[in-house]
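The other protein chains are all here in position, but one chain of the complex has been omitted.
In order of appearance the chains are A, B and C, and numbering begins at 1 in each one.
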Amino acid sequence: MFTVENTIELFRNFATKVQTDKAWLSDLDTPIGDGDHGTNMARGLTEVTAKLDAGTYKDPGDVFKAAAMAMIGKTGGASGPLYGTAFMEMSKAVQANPDDITGALEAGLAGIQKRGKATAGEKTMVDVWVPVIESVKAGGLNAEHVDAYVEKTKPMKATKGRASYLGERSIGHLDPGSASSGLFFKALLEGGALS
Amino acid sequence: MFTVENTIELFRNFATKVQTDKAWLSDLDTPIGDGDHGTNMARGLTEVTAKLDAGTYKDPGDVFKAAAMAMIGKTGGASGPLYGTAFMEMSKAVQANPDDITGALEAGLAGIQKRGKATAGEKTMVDVWVPVIESVKAGGLNAEHVDAYVEKTKPMKATKGRASYLGERSIGHLDPGSASSGLFFKALLEGGALS
Amino acid sequence: MKKIINSPEHVLDEMLDGFAYANAHLVKRVTGTSVIARKYKNDGQVALVSGGGSGHEPSHAGFVGKGMLASAVCGEVFTSPTPDQVYEGIKAADQGGGVLLIIKNYTGDVMNFEMAAELAEADGIDVAHIVVDDDIAVEDSSFTAGKRGVAGTVIMHKILGAAAESGMGLQELKTLGETLVASIKSIGVSILPATVPAVGKPGFELADDEMEYGVGIHGEPGYRREPLKSSKEIAEELVMKLKDAFDWQEGDRYGVLVNGLGATPLMEQFVFMNDTAKLLDQEGLDIAFKKVGSLMTSLDMAGVSLTLVKVADEKWLDYWHMPVETTDWA
Partner (left out) sequence: MKKIINSPEHVLDEMLDGFAYANAHLVKRVTGTSVIARKYKNDGQVALVSGGGSGHEPSHAGFVGKGMLASAVCGEVFTSPTPDQVYEGIKAADQGGGVLLIIKNYTGDVMNFEMAAELAEADGIDVAHIVVDDDIAVEDSSFTAGKRGVAGTVIMHKILGAAAESGMGLQELKTLGETLVASIKSIGVSILPATVPAVGKPGFELADDEMEYGVGIHGEPGYRREPLKSSKEIAEELVMKLKDAFDWQEGDRYGVLVNGLGATPLMEQFVFMNDTAKLLDQEGLDIAFKKVGSLMTSLDMAGVSLTLVKVADEKWLDYWHMPVETTDWA
């Protein structure tokens, strides 16, 4: 279940991972995008951390909401509205039922899809969210799964987002947004919510 | 003495030499100027050749005049007006007395100095014209002299023209306009006028 | 990376302050935001708002002023601005006649501007939007995010700006905008890549003798690499691509924009304009207006883009020629 503590921990951990892998995320975004995904995510998550430092939170839904507002307000690019909307929808779901992790993740994915209109197989972050949720449902998400799902975007041909401009040439590269989503799910795994 | 034939030959030969050494003249103009002296001179002398091809000339003064107009009209930069004025003044002198080579050269130098206001020692073409005229007067100009006079501009510090902007740093480089004047005097030597 | 900056993080903020300082007679920076708004107001009329990632200067802030944009929202370099910033841009622009957003077709821009529109509408401001997708380098199919918005956007600013200034209403403007978008097509070529300050190295690599057709204004890869061609050959390639896309007839009426991508001197842009003009003439097109300049740039990218507008209405020419008061439209 999501608690205030483990949700704060989730976002702090996510922020640390993004900070550490910022250059990697931007590098992934260079051959098939515009090279800013690491910078964008880092900017958004720095704001998330600042909000968490400044505020006090009484339920985990509020933490998600603060994270959503920070991501929407500071990230920019495509990833800002996508993560922002995901966290906003998760906030509502968690507010309704903090125990239902799967439900919250599904709400997040629905938000991403409402905003970005991508389905599985289009080489976007959706391609990590979908199988992650399946694994969570099956009761056995682990770090190797996450890595494998991120890796699976490599052979895909992008048909959404900036990478779609490359057509065939998008094949053979990891999707940067999937990589950052991978970091999010690893942070989730490392926190207590899933156990 | 100047004849129509040897004057035409003088300019054709000068044009060939400039064409051959175009890159060298521009290279000389690169460290202490703007790298266009070869291009400028070549453009001017291509026009001189075209004029000579097209016209018929009854006295050597007319050849100098045609060369002057072509140089003024096509060279541009500092060298265009300088050579143009030199040849124009030489035209007048030759028209008056085709036998007096020294007088013609002195008239040319006077034209350069009227236009450019440089005196000897300022690292300009004047530094080749002045000693060349002295050698001609002394009855013994040869190609080695010409090379030596051009070479003597190397240690000079420029105080006129674009090279003067470099101050001390103009020292150690040949003056491009002196180099092209050297080509002119070699063409003069190779023709029959001086003998 | 060789740039005259202080630090990549502060480039946007310092650029906006420098811009607002230099052009204080026409514009202001809305305090605490990355919005440049004009000082001029035309009460009751529609206000145009555009923007997107920065790095395309003078787009879009240079076109803020009487007769063009009411405000420009400036994101981080090559990164769409956030909804709250766009929302501030809408509020600063609004003159009571509604606001038209001119959005370049990038996933991020579209999402952020649409979220802002929702916020503004909740506030009671009438908002409509147009998505510009003039770059024919990319196929517009269900397999792409659609064509990208590039230099044609500036033509939208000029024509719609004049129409708005003349009192056209929001819905009519949106309709005009949609007709215009469908009439504008662009295609570019890059000979040197751009370097995003925060990245510190070029977004792609080109050999010393290489160029690439169809590169996007954020360095998105194009459709073909070749050894560097002459201006004439490049013009032939781009004009033929546009011919295919427009399928024009002799006598058709067009406007033309040659746009420098940032580091390409005007000298080269005019040489390219000359080659393009000859081809358009050979095609028998009637060229009603022309413009050359670095208007939609990509930082220090070298290259040019060619935009054609099929003129469907005489009125567009009046809008094109209407005088403006902005810092970068001469």
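One rule holds for everything that comes next: a contact is a pair of C-beta atoms (placed from the backbone, for glycine too) under 8 Å apart; a residue touches a chain by one contact, two chains touch by 3 or more.
These numbers come from a predicted model, not from an experiment.
Taking every chain of the complex into account, the chain not shown here touches B, C. Take subunit C: the residues that touch the chain left off the picture are 2-7, 11, 14-19, 21-24, 54-55, 57-58, 62, 77, 189, 191-192, 208-209, 211, 228, 230-232, 234, 258, 262-275, 277, 290-294, 297, 299-300, 302-304, 321, 326-330. Interface residues of subunit B facing the missing partner chain: 26, 30, 33-36, 39-40, 43, 72-82, 115-116, 157, 159-162, 164-167, 169.
Just so we're on the same page, only the chains that are shown with their structure count from here on.
Averaging C-alpha coordinates per chain places the centre of subunit A 75 Å away from that of subunit B.
Distance between chain centres (mean CA atoms), subunit A to subunit C: 31 Å.
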